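Sending over a structure as structure tokens; questions will come in a sec.
One protein chain is absent from this view; the other protein chains keep their places.
First chain written, first letter: the chains are A and B, and each begins at residue 1.
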Amino acid sequence: MIVKRDKLNFWERLYLPAIIGGFKVTLRHFFKKKITMQYPEEKWVVPPGYRGAPYLVKDQEDRTKCVSCQLCEFVCPPKAIRITPPGPAGSPEAGNVEKAPKEFEINMLRCIFCGFCQEVCPEEAIFLMQDYSLTGTSRKEMIYNKEKLLALGGVHQDKIQKWKQKADEAKEQGVKP
Amino acid sequence: MMASIQNLIADNHFVVFSALKVVVVIFLALLPMVAYAVLAERKISAYIQDRLGPNRVALPLISSIPIIGPFLTKLGFWQPMVDGVKSFLKEDFTPAHVRKVYFWLAPAITLIPAFLTVAVIPFGSTLGNEKMVIADLDVGILYTFGIVSLGVYGIVLAGYAANSKYPFLGGIRSSAQMISYEIAMGLSVIPVFLLVGNLNLSSVIGYQTGLLHILGATMPLPNWLAFKQPLAFLIFWVAAFAETNRLPFDLPESETELVGGYNTEYSSMKFALFFMGEYANMITSSAMMVTLFLGGWTLPFWGLDQPATSIPMGLAHIGIFIGKMLCFMVVFIWVRWMLPRFRYDHLMDLGWRRFIPLTLANILVTAFILWVKR
Partner (left out) sequence: MSATPTTETKPAPPAVETIKVKVDGKEIAVPKTMPDPLTGKPVPTTMIQACALATVDVPHYCYHPKLPVVGNCRMCLVEFGTPAMGPDRKPVINPDGTPKIAKSPRPAIACATPISPGMEIYTTTPGVKQMREGVLEFLLINHPLDCPICDQAGECKLQEYSVDYGQATSRFVEEKVHKPKQVDLGPRIVLDDERCILCTRCIRFSKDIAGDDALGIVNRGSYNTLSAYPGKAFDNNYTLNTVDICPVGALTSKDFRFKMRVWFLKETKSVCTSCATGCNIVIGSREEKIYRYEPRENDAVNSCWMCDTGRLNYKWIGSENRLTEVRIGKETTTWTNALKEISGKLANVKAGSVAMVASARQTNEELFLLAKLGKKFNALTDSVPRMQEGDKLLVSADRNPNSNGAKLTGISPAQMGSNLPKIAEGIRNGSIKTLIVFGEDVTKHGIGADLLGKLETLIVSEILPNKTTELAHYILPGCAHAEKRGSFVNGKGRVQRFLKAVEPKGDARPEWEFLHELVYQVTGQNGFASIEGLFNQMAQEVPAFNGVTWAALGDTGVTIQI
């Protein structure tokens, strides 16, 4: 398709309309309210559903919700997650859940905040929270370990609490959970 | 001791005061003006784009003064200082493929002509016994054009020395552009000197005193050449944009096509020299326009159009000159956001096919009128 360009008339060829138009626009903006946000003092309100840094959560009974199924490690596109499973001894502190991560590391330098880990997690143990500005002075510092992730993640108000439910049911039926 | 010094000063009166003027004008006036022109550009640009611009740099003691301290900080008043420090501290990277000698020479060659032009501009009437011009040459305007035409070498050299395609294109563009517009610029001021009858810039200012007379009637306008020669003024003004590589004629730099144009390969202080050169050029162009078309340091009332008889009046003249200049600076900055960049053929078309014929016609008409009036 050929777009035909109209010939400019004499008035337009003087460039004056363009100059005046440009002046009007710039003048209007000059006196407009400024939208700059003074970052460290003012902070952006993160919308719900924002994908910030992934953190681990505990349930209401202070149990690490992660059971180290390693699905997030598997699905993680940049391989930022590294989980050390508990090994044959299991995790006695986890009760009827049997399993909890011995170590859980997320390399925040590698993480691309895609949210696959949250999506794949069968235990609702990892969530992309609202932190978007992660800093550190060394690469090592940017590898967050289990303690740090749990401290940052806080408590998840789980409505279903499937493991507790399972334990209660088993108890009711007289079976050692 | 004191006597001997006074003797020395008296014996070498011209040398001492010229040196003093050079130091004051270049280092205490022009360089800070360049620095704050950059700040003005950043602030005005920011405001036009709904931003705030630099508002962070605070000096430890001054920023704790109530009202003034925070105001200066918000204004970005200290920003030029840290910008300068940054330019010095940044890594000065010289790419392996450049022609070293020219690469190092180019920034200096850009900056020096801009500073040299200031020499002949009368930035005030008198201060005491001293004329407020570094060199009151009788061929002032010729000198100016001679020096200004050197400015193109810096950019062409930068483009050539960098030995890579974008700077090279930028250099070629600037050579054609600056030479073209120098012709239009030069021709546009000829009617001014036809009217003044002298090439001395102080004479040009002297000519512009009083109010404007047209066909015997006195107009409520100053007797400035901008009103007598509006076409010449307009063409000179537009050509000044092209000469300083400012938008809408910044084709040598044109980031969108040429990365950074002639200064693509430069970094650190060498880049800063180009940057300073551009702003120094803007300042001298503004000063030229004020002198040639807006009556220099004069104002047509309260007797401000006569050489100063007292020190306060001399200072007032300098203030008037600087004030007029700053208006032009703001226009320089503002136009940047008003107009898009010209296409290269449009630029050449405007220079060669519009301005040069117009200026020639202007010369003939002016000469004809003068011939008739004689």
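Basically, a contact is a pair of C-beta atoms (placed from the backbone, for glycine too) under 8 Å apart; a residue touches a chain by one contact, two chains touch by 3 or more.
Values in this document were obtained by computation on a predicted structure and should not be read as measured data.
Here is the thing to keep in mind: the chain we left out touches A in the whole complex.
Residue positions on subunit A in contact with the hidden chain: 67-71, 73-74, 85-90, 96-99, 122-123, 166, 169-170, 173, 175-177, in rising order.
The rule is short, and it goes like this: only the chains that are shown with their structure count from here on.
Subunit A and subunit B have Cα centroids lying 53 Å from one another. Of all the residues in subunit A, the ones that touch subunit B in their complex are 15, 18-19, 22-23, 25-26, 29-30, 32-36.
Against subunit A, in their complex, subunit B makes its touches with residues 44, 46-52, 334, 337-339.
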